[in-house]
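Worksheet for the structure shown next.
Note that one protein chain is taken out, while the other chains of the complex remain in position.
When the chains are written out, they are named A and B in that same order, and each has its own residue count from 1.
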Amino acid sequence: MCVVALAVCFPSITHATVAEICTPGSPASSASAPSGPTILPNIFDPHGPPARMIHDLSWLVLGICGGLFILVEGMIFYGVIFYRRKKNDKSKNEPRQVYGSNPVEIAWTIIPLLIVFVLALTTVRTIRSIELTEAPEGALQVVVIGHQWWWEYRYLDATLPGGEVVVANELHVPINRPVWLRLESADVIHSWWVPALAGKMDVIPNHTNYTWFNAETEGLYLGQCAEYCGNQHAGMLLRVVASKPADFDAWLQTQLASAVNDTSVAMGRDIFQEYACSNCHTVKGVSDGQFAPDLTHLMSRETIASGVAPLDPATLKAWIDNPQALKPGCNMPSLQLDTQELDAVTAYLLTLR
Amino acid sequence: MACLIFAECWFFAGFIVAYLFYIGKSSSGPLPREVIDIKPVLVNSAALIASSFTVIAALRGLARSHMGSFRFWMALTIVLGSYFIYGTAMEWRGFIVDHHLTISTNLFGTTYYSLVGFHAFHVIVGLCLLTTILVLSLMGHIHVVRDHLRVELVSWYWHFVDAVWIVVFTTVYIVGMRP
Partner (left out) sequence: MTTAPIHPISETSVGFGSRVHSWVISVDHKKLGMMYIGAGLIFFMLGGIEATLMRLQLMKPLNDMLTPHGFNQMFTMHGTTMVFLVGMPVLLGFGNYLIPLMIGARDMAFPRLNAFGLWLFIFGGLLLYYSFIGGDGLYGMGGAPDVGWFAYSPLTSKAFSVGHATDYWILGIMVSGFGSMTTAINFMATILCMRCPGMTFMRMPLFVWLMFTVGILVLLALPVLTGAQVMLLFDRFLGAHFFDPQQQGSVIFWQHLFWFFGHPEVYILILPAFGMICEIIPVFSRKVIFGYPLMVAATLSIAFISLGVWVHHMFSVGLPPWLNSIFAASTFLIAVPTGMKMFNWIGTMWGGNIRFTVSMMFATGFLVMFLFGGLTGIMLAVVPFDWQLSDSYFVVGHFHYVLFGGTMLAVFSAVFYWFPKATGRLLSEPMGKWTFWMFMIGLTLTFFPMHLSGVLGMPRRVYTYQPGRGFELWNLISSSGVPFQIVGVLLLVTNIIKSLINGRVAGPDPWDAWTLEWATSSPPPSENFPKIPTCTSPRPLWDRKHPEDPDCFYE
């Protein structure tokens, strides 16, 4: 138990070389790279109230169970060492047969009962602090829709012109403001888990769940889907970008803008519209697909395929050409574009800032 | 037999819980109140409950070695049980043909057909057991001393099927009609 504590309570050790897609790799990538560190999904590195409440409770529980472990394991080892038959003991004498002892048995029933009683009380108290029934005051409200195998986010705000902002795979939030998530599923059960922010909450079809968090530091928070949902359950990564309120507002403004309409990539846009791309993907003003991530501001993200691949021209082209190679089993088919069409569509998508 | 009955109770429990949980939750389609006609069901139920009494009478006849009485009451039990199945079949025919209610129509259809269907299946199994005993008796293979316990165990199964029907009836035709 102690090893657990020591090994994982020093997040700086685990920050190390992040091979994951967290830093912009090329000039043509994201317009808003997150400032601040990448925060790994370590439950002992909380960065907000629900995760912190769980963290504090975890230390108490670890302490109690660790103590019990040392005590009882110690008793076992003592018994094994001191009551071992001596090597040259050839006698047939049996030790004293003890059938039981009422005081001892009562003691080791009552004491564990008291211990679990204490644990139960602290558990109930923490449940009530975390499991809220309504949004905290002033919370940013976002609807999360889990799909096989990507995440859709819809920002609800009556003050937003057009009423809603729809993004995919990267959730942006301001720091120091509660965020209230309404969780829905489009297909099977998923689970939204970003350990540094909060405990997980399942995403269930026809059953709305709610969760909340309040990021205290800027950075990119990592997590992933935590309920087996089919082939690419492992590829349904979570990225929450927490930034200063001003930066968040700026990001929201870019998302509200209409799609960039660059005439130099008209050919690519036409292919996008005429081929099956538009059946699944939405680009505001161009197409209205409901099945796949919204691409209106694709280039404001750092990754594609729900965090599995970096967003740079070469990878984007490879993805469009053969999605199954990067994310085998995902729902996007290869449209068998020839080289010219592929280049055109890629060039078009690269303009969608 | 007691253990088998215990296990079967838990099997039915799942379907009863499903039925109760899904009451009023169908999003469309025929509702219980629209399709259920309680009168024939009451007659059916009376027949099934009466068959529990007739099987007791049959056992008493067997215990006293009155084989004629035993066979008569056994036959009557089978007839009453068969009437129950006939009545259920008529009810289903009405639902399917007149109201287009099938297992896939809505939650009511799903839970109703599976619960009543499994009960009916258990009744049919019981009827097979009882008929086998009757036929063996007619062929002279039932001996009082050797077989009394065996026939009694089959009668326990029959009583169990009856008891389950009382629970199913309450669930479907009383509680389920509320909303």
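Criterion: a contact is a pair of C-beta atoms (placed from the backbone, for glycine too) under 8 Å apart; a residue touches a chain by one contact, two chains touch by 3 or more.
Keep in mind that what you see is a predicted model, and the values were worked out from it rather than measured.
Trainee: With the full complex in mind, choose from A:Ile127, A:Ala257, A:Ala276 or A:Ala314 the residue touching the hidden chain.
Mentor: Per the contact definition at the top, the residue touching the missing chain is A:Ile127.
Trainee: Out of B:Val35, B:Met74, B:Leu107 or B:Leu130, which touches the unshown chain?
Mentor: Checking the options B:Val35, B:Met74, B:Leu107 or B:Leu130, the one contacting the hidden chain is B:Leu107.
Trainee: Using the touch definition from the top, which of A:Val143, A:Leu156 or A:Val188 touches the missing chain?
Mentor: Touching the chain that is not displayed is residue A:Val188.
Trainee: Can you list, in ascending order, the chain A residues touching the missing chain?
Mentor: Chain A touches the chain not shown through residues 3-4, 7-8, 14, 16-20, 22, 40-44, 51, 53-54, 57-58, 61-62, 65, 68-69, 72-73, 75-76, 79-80, 83-85, 89, 94-101, 104-105, 108-109, 112-113, 116-117, 119-120, 122-124, 126-128, 130-131, 148, 183, 187-189, 191, 193, 195, 198-202, 204-207, 209-210, 222-235, 237, 307, 328-329.
Trainee: In the complete complex, the non-displayed chain touches which residues of chain B?
Mentor: 3-4, 6-15, 17-18, 21-22, 25-27, 102-104, 106-107, 109-111, 114, 118
By definition in this document, only the chains that are shown with their structure count from here on.
Trainee: Could you please state the distance in Å, as a whole number, between where the Cα atoms of chain A are centred and where those of chain B are centred?
Mentor: Once rounded, the distance between the two centres reads 52 Å.
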